[in-house]
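Missing here: one protein chain of the complex. Every other protein chain is in place.
So, chain A:
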């Protein structure tokens, strides 16, 4: 049994008293070294969860326990050391005037000695494949490259949880692939929990567990394969169903039996070409 790292206990949140609840009585757990995806339509409360985990917002009701500590004004600086976060807009989270200055920013805030910073800059930029760009200015980088730098910057302080809050939403397909590849490498290389927040079902396939959010509530919690099987329901709460899942559905309707719910083209292909030998 893995240890709980983050725990939400009956958490409710709203931005002000007049406004409706953004999160309604949410309870869930995230374990050490787990990859969890949180998915939901715009306004489903998924980004609010990320900000609550980092102490950028505080819940009105319920409590959030991270690594045995309750999130409040006194503990946020400890918690922010454990919980690293990458945001949506690649430009608006790049603080340094060059790549290495940006990676150093988080470490400078924590008073790391210079020699340690130099070592960690090298190590983390290599992990995201950006070591050649150490002295490059941000406006000469693509969106995907900037997001990779942002990931390196967060990893530099060795957090125990990495949250990607729609980190691929503003990127082109190429940048998106870049980030997803980087993220899965990082997940293997570093021992950390990974929380990817997205509205794109395609990005949840690598996760171990998926939380589906709808209107501030946890709508479902399951493995990606189980989620993919619920196409109609997903469409009802405003999520785009991936092409592979739609195709699988059509094939099934046409009388072709596909046993396992395929997550990507390769798996579907595997199923199809072995079809004859099975029947």
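Methods note: a contact is a pair of C-beta atoms (placed from the backbone, for glycine too) under 8 Å apart; a residue touches a chain by one contact, two chains touch by 3 or more; residues count from 1.
Methods note: contacts and distances are computed from a predicted model.
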item	value
Name of the absent chain as recorded in UniProt (options "Na(+)/H(+) antiporter subunit B", "NADH-quinone oxidoreductase", "Glycine cleavage system H protein" or "Energy-coupling factor transporter transmembrane protein EcfT")	"Energy-coupling factor transporter transmembrane protein EcfT"
Residue, one of A:7, A:34 or A:101, that touches the chain absent here	A:101
Option from A:59, A:138, A:175 or A:262 whose C-beta touches the chain left out	A:138
Sole residue of A:49, A:127, A:157 or A:263 that reaches the chain not shown, by the stated touch rule	A:157
Interface residues of chain A (partner: the chain not displayed)	54, 56, 77, 80-81, 84-85, 87, 89, 91-97, 100-101, 104-114, 117-118, 121, 137-140, 153-154, 157
